[in-house]
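The other protein chains are all here in position, but one chain of the complex has been omitted.
Up next, chain A:
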Amino acid sequence: MKILPALAFLATPALAEVPVLNVLTYDSFTAEWGPGPAIAKGFEATCACKVNYIAAGDGGAILSRLKMEGAGSEADVALGLDTSLVEAARATGLFAPIAAQPNTLPVPFADTEFQPYDWGWFAFVHLKSLENPPANFKALAASDLKIVIQDPRSSTPGLGLVMWVKAAYGDEAGSVWKDLADNIVTVTPGWDEAYGLFLKGEADMVLSYTTSPAYHLIAENDDTKTAALFDEGHYMQVEVAGKLKAAPNPELADAFLAYLAGTEAQSVIPTTNWMYPAQSAPLPQGFETLIQPAKSLLLSPTEAEALRQKAIEEWQAALAQ
């Protein structure tokens, strides 16, 4: 196997004397169109270090990877878990306490180990031409509208939707899902399949984020899409970063988290991750057209962890028939 040594050479950071900060994150964060490159460049200008992203598939994959590697992980920072995974991540005992950074989330969020770096409201995205968009889950269930959603067992937005219904309806969640069953065209394993189906016209609405229309408006100059405002409130996804206890470069990790909370990094977020920044950073033109939910729903990490299994089972029981 002749290519092995060559690959090993390529994978070894060339600048051995400069400290390397390893950031374990999800794939799309590190993509050339994602927030990763700009944030790495900005931080490297301040730290005399090199940022190396280790890319795992998605939030769930980051957590599995940490569990697999345990304290042997070479990662200094893990970035990209969301609130539904935070409690499970905390339970690994791999994360260190961090200095609290202020944030401007619409609901209070304070955690000793995890720092939010962006957030968004889940919402059903539809074409502006859709007549009488529903104003809540019950109106949606009563309508003939067709929706595509994601599977909560394999996708974080899918899990977010299950938590949304649970947070809004509590014990009634099961019956809400039963009523929604005939509106659901299909359930996809990930966000991208569902969004692709919606763009192809397979459904009237897709579960995504209130910020999704901003992508089409800003990147594609297409203002035909919007999101439906639900009066039960909108469930939030909060994405967080944390420092590993076994971080080889703990000071660099602290510095990186501080940089991540600063205006420079935060202003990269809206047009790369298409989410809201966690600190008050200027929003790009186009974001002012997005719907602004009056009420935000978010279960605390402990509540979310306690409810997750039961909420998924309710969802499954209501839809599997």
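Observations
As a convention for this text, a contact is a pair of C-beta atoms (placed from the backbone, for glycine too) under 8 Å apart; a residue touches a chain by one contact, two chains touch by 3 or more; residues count from 1.
Operating definition for what follows: contacts and distances are computed from a predicted model.
A chain of this complex does not appear here, and its UniProt-recorded name among "Cytochrome c-type biogenesis protein CcmE", "Phosphonate C-P lyase system protein PhnH", "ABC transporter permease subunit" or "Glutamyl-tRNA(Gln) amidotransferase subunit A" is "ABC transporter permease subunit".
Touching the missing chain, out of A:Phe43, A:Phe137, A:Tyr259 or A:Trp274, is residue A:Trp274. From the options A:Glu69, A:Glu113, A:Asp254 or A:Glu303, the residue with contact to the unseen chain in the full assembly is A:Glu69. The chain that is not drawn here is touched, among residues A:Trp191, A:Phe230 or A:Tyr259, by A:Trp191. Within chain A, the residues in touch with the undisplayed chain are 1, 3-4, 7-8, 10-12, 27-28, 30-34, 36, 52-58, 60-61, 63-65, 67-69, 72, 74, 88, 146, 151, 153-154, 181, 184-193, 195-197, 199-203, 212, 215-216, 219, 274, 315-316, 319-321.
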